[in-house]
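Reading through the structure tokens given below for one structure.
A single protein chain has been omitted from the complex, and every remaining protein chain is retained in its original position.
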Amino acid sequence: MPYIEVQGVLHELDSDGYLVDAAAWTLDVAQAIATQESITLTPEHYEVLDVLRQFYQVYEHSPAMRPLCKAVSLALGPDKGKSIYLMQLFPGSPAKRAARIAGLPRPDNCL
Amino acid sequence: MPTLHTLNRGPSHASCLEECLSTMANDDTLLLIEDGVYWALPSHISVLNDVSHIRALKADVLARGLHQLSGTELVDDDGFVGLCTQHDRVVSWF
Amino acid sequence: MSINKRFLLISRSAPYGTSAAREMLDIALTCSVFEQPVTLLLLGDAVLQLIRDHRPDEVSQKNLNALQASLAMYDIDRILIPETALQKHGLSTDQLSIPIELINAEQLPALIAEHDIVITI
Partner (left out) sequence: MIFTLIVQASPYQHQAPETALRFAKALLRQGHTLHRIFFYRDGVHNGSALVSSPRDEQNLPEQWQALAEEHDLDIVVCIAAAIRRGVLDATEAKRYERRGDNLHSAFELSGLGQLVEASLASDRVITFGG
């Protein structure tokens, strides 16, 4: 099992790089995971992570891209709910990458 | 555009047949397979009075020793495939 | 994916006793991810899936109400229930966890006919 070290504490990651203990998530853990992915978190990242974590709380699963866009659009406005915007923040596969940084399980219904 | 319905539950699962029948149009076909073939017994067949096209899968009828199903047309596996091609879609009830 | 086919998913089972309800919703969400229009039809005992205030932690399962609530986020808003199925279980629409569309039993054959792919669970 891979680990990530945050302020001297080791946090377990699964083999896909997702945090095993969701309760261990903090903003520092988020930044540490993001650093591994060469992303420096900005306030724009944090507000999306927040939407994602709320989505998980309400719907009990990590969203695929389409519902992620919809949730971001509802919470932060239609401009930020566009996939191109989320691709800029979380390049590659935004739903998976953002879920990883948000400390959520891997989305099941991703392409 | 007619639909082929397959049904594989026997008479102790009446709701399965009931729900199947509730979705059937007049020109649809009902194919009884596996335990569904028991609906073709003389003692049960009357519940299918409103179904105009009924078939039963031959292998399942023979396997279960139902040699007295005079009223129901039997199809073999090739016939099952043929029914699928002759209908626009297939709905399975189980 | 460019070709669109109209998917109808038919559920006939109550929740939690079997995995059918959950595994139907998983197909529905996947159809949405592939941008295919999908209709859900809940027949018979399947209307019991929509009773509110599930507490499935009591039986160590995940909450289907939460998954049902997410359907709107996946743009799945055509969830159909025959009036007879509600009556059979003594339920009314205001007791259900999400908005649904009631249909007449007589409309069911036409509903089947308007879909290209029908998957039952």
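Descriptive notes on the structure:
So that you can tell them apart, the chains are marked A, B and C in the order they are listed, and the count of residues begins at 1 in each.
To be clear about the criterion, a contact is a pair of C-beta atoms (placed from the backbone, for glycine too) under 8 Å apart; a residue touches a chain by one contact, two chains touch by 3 or more.
It should be emphasised that the depicted structure is a prediction, and the values quoted were computed from it without experimental measurement.
Seen in the complete assembly, the chain not on display touches A, B, C.
Here one chain is not drawn; of C:27, C:51, C:91 or C:113, the residue touching it is C:27. Among B:25, B:41 or B:84, only B:84 touches the chain left out of the display. By the touch criterion stated above, the residues of chain A touching the omitted chain are 14-16, 108-109, 111.
Annotation for chain B: contacts to the undisplayed chain at residues 6, 8, 33-35, 57, 59-60, 76-78, 80-81, 84-85, 89-90, 92, 94. Residue positions on chain C in contact with the hidden chain: 1, 3, 5, 7, 19-20, 23, 26-27, 30-31, 33-34, 36, 117, 119-121, in rising order.
Here, only the chains that are shown with their structure count from here on.
Work out the mean CA point of chain A and of chain B, and you get 50 Å between them. Distance between chain centres (mean CA atoms), chain A to chain C: 29 Å.
Chain B and chain C have centres, each the mean of its CA atoms, that are 26 Å apart. Partner chain C is touched in their complex by these residues of chain A: 55, 58-61, 63-67, 70-71, 108-111.
By the touch rule above, chain B contacts chain C in their complex via residues 1, 3, 15-16, 18-19, 22-25, 28, 88-94.
Of all residues in chain C, only 10, 12, 43-45, 82, 84, 105, 108-113, 115-118, 120 touch chain B in the complex they form.
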